[in-house]
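After this line comes subunit A, so read on.
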Amino acid sequence: MILLQMMRWTSLLPVLIILSSLIPALLIFATPENAARRRTILNLGGIVIKLCLVLLMLLGVSQGLRFRFEVDFLPGASLVLQGDALSLQFVTLSSILWLATTIYAIGYLQKSQLKSRFFGYFSLCVSATVGIALSGNLITFLLFFELLTLATFPLVVHRGTDAALKAGRLYLVYTLSGGTLLLMGVALLHSITGTSDFVPGGYVSGAVEENRFALMAAFALMIVGLGVKAALFPLHGWLPRAMVAPAPVSALLHAVAVVKAGAFGIIRVVYDVFGVETGIALGLTPVLMLAAAFTILYGSIQALRQTDIKRRLAFSTVSQVSYITLGVAMAGPTAAIGAVVHLVHQGLMKITLFFCAGNMAETLGIHRIQEMDGLGKRMPLTMSAFTVGALGMIGVPPIAGFFSKWYLGLGALESGNDAMLAVLIGSSILNAMYFMPLIYRGWFAQPPTAGWPEDNFKKSRFETHWMMLLPPLFTALLSLLAGIFAGSLASPLGWTEFIISQEFAL
Partner candidate 1 sequence: MNDALLSLVTPLVAALIVLTGPAMTPRRASVVVLLGSAFSLAAALLALQTVTASGATQTLNLGGWEDGLAIRLRLSPLSALLLAFTALIHLLAGLYARFSRFASGDDFWVLSAFLHTALAALWLSADLFNLYITLELIGLAAVAMVALSGPKAYQAAADYLLLSLAASMIYLLGVVFLYSEYHTLDVMQLASVSADSARTRLALALITAGLMLKGALWPLHLWLPAAHAGAPAAVSALLSAVVVKGPLFILWLVWTEVAPADLAREVGPMVATAGMIALVAGGWAAMRSPYIKVLVAYSTVAQLGYALMALGLLMSWQIPQMHIALWLFVIAHGLAKASLFMAAGEMQGTLGTRRLTGLRGATQTVPIAMFAFAVAGGSLIGLPPSGGFLAKWVLLEPILSQPQNWPWAFGILLGTLVSAAYIFRVVVLAFDRATINPPDTRPHLMGHWLALLPALIVWGMALLGEQLIGLLAGGGV
Partner candidate 2 sequence: MSSLAANSIILYLLVAVALVMLGLYGLLVLKDPIRRLIAINIMGSGTFLTMIAFARRQDPPDPILHALVVTGLVVAISATAFALRLILAARESREAATSGSTEAEDE
């Protein structure tokens, strides 16, 4: 059977997309520390190949082709990779942001050691993320989900200091416990309904009558397991602590890999395993909605209390990722569009903010919010990118974040959850309250007379190392473009409408 699949390029393509970062990862591990050029070629070569393959698949899916690869694994549960519209959304996001983050990381880590190990795990991490996106059923999803935990852990503890090890331990306690609960949930569901491919509308509706309680337990186990990575309150404790990792890792964790994997998993479980109708019938979605709403407000309030830039961004992630969960839980097509598109929009904006925060820290030694005074004069480009990202997070048009919130708000009204509209508005106000001071200080406050805490890259032609400057500008531009061209099919929003029309059979 495998041989037969090898003959068809549509089966092969999902595997190749994963291999295009997995093979470079293994080769990078074997690369000597000082062979910087070989490592860069491997990194960038893998990305270029992956982007081409993803483009090919995008074209294929929009033409109606089906991509599916299957190999035997457990009884009644094969390993399945498939490319549908939703998975492609996530794959494309990860691949593009991988490109940006890799370039950024090369610049960021230029003087540090153990680069082969770092980039090896970095590529492994992206392979796991892409695997999560392409998973065709829960078992495959679980496999890549655990692989992601293992691949990100060395990145979190990369610095190897006491603080890093502590954060790493905490990260493992949360994510491995979450993974175990997810496994229990998946196994429980498998024992009730078997494991079939993800399918719009879910596949459990037939078992609702007899196994009501068991299904609810399975849902709870899976959501809690996924909620750890998605930083759903009260499972978010690891996320702010993991900020000790190097900036590119934070960017990856918050925008592409870990947090998004959890959110993506929630989307899959609600839409493609249980199905919206079953979720409502079992009374599950309102609970999820309340949890998400609480997390949104809680994260925003916590963000407001932080004085460290990266920690404020971290709590902002806690809040923003729950928008996705909220949109999913509202169980209506419009809210769903808001949720799925926010997966992309939040990624673009948040990664911009983290790149910028990293630039400030590396270039001028700025870690705290007060230290940002007058930054715009020394680093105008970084500050501009930061402003775009922050305004987007608040929801200022025409930046991408506005459209997420617009659809979420409409969805709240449409599904009769008016209270959620209040949550969204309240959260936006809080967003403004915790981002505006940063923007204000950066542009309008006077630079410190005593000089910056550090001042690196003075000899550089730009305000900082060009490999660290380009990525935030690129992603900021993308968040602008995603908003400006929101109406076209090639934009995240357009593609999302295509996905949701399939999910809800509109």
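How were these candidates chosen? In short, all candidates are chains of the complex that A comes from, given by their letters.
Basically, contacts are C-beta pairs under 8 Å (C-beta built on N, C-alpha and C of every residue); 3 or more make two chains touch, one makes a residue touch a chain; residues count from 1.
In this text, all values refer to a predicted model and were calculated from it rather than measured experimentally.
K.L.:
Which numbered candidate, 1 or 2, lies in contact with subunit A within the complex?
P.N.:
Selected candidate, touching subunit A: 1.
K.L.:
Under the stated contact criterion, what part of subunit A meets candidate 1 in this complex?
P.N.:
Result: residues 72-75, 79, 114, 117, 139, 142-143, 146, 150, 153-154, 157-162, 164-165, 168-169, 172, 176-177, 179-181, 183-184, 187-188, 190-192, 213-214 of subunit A touch candidate 1.
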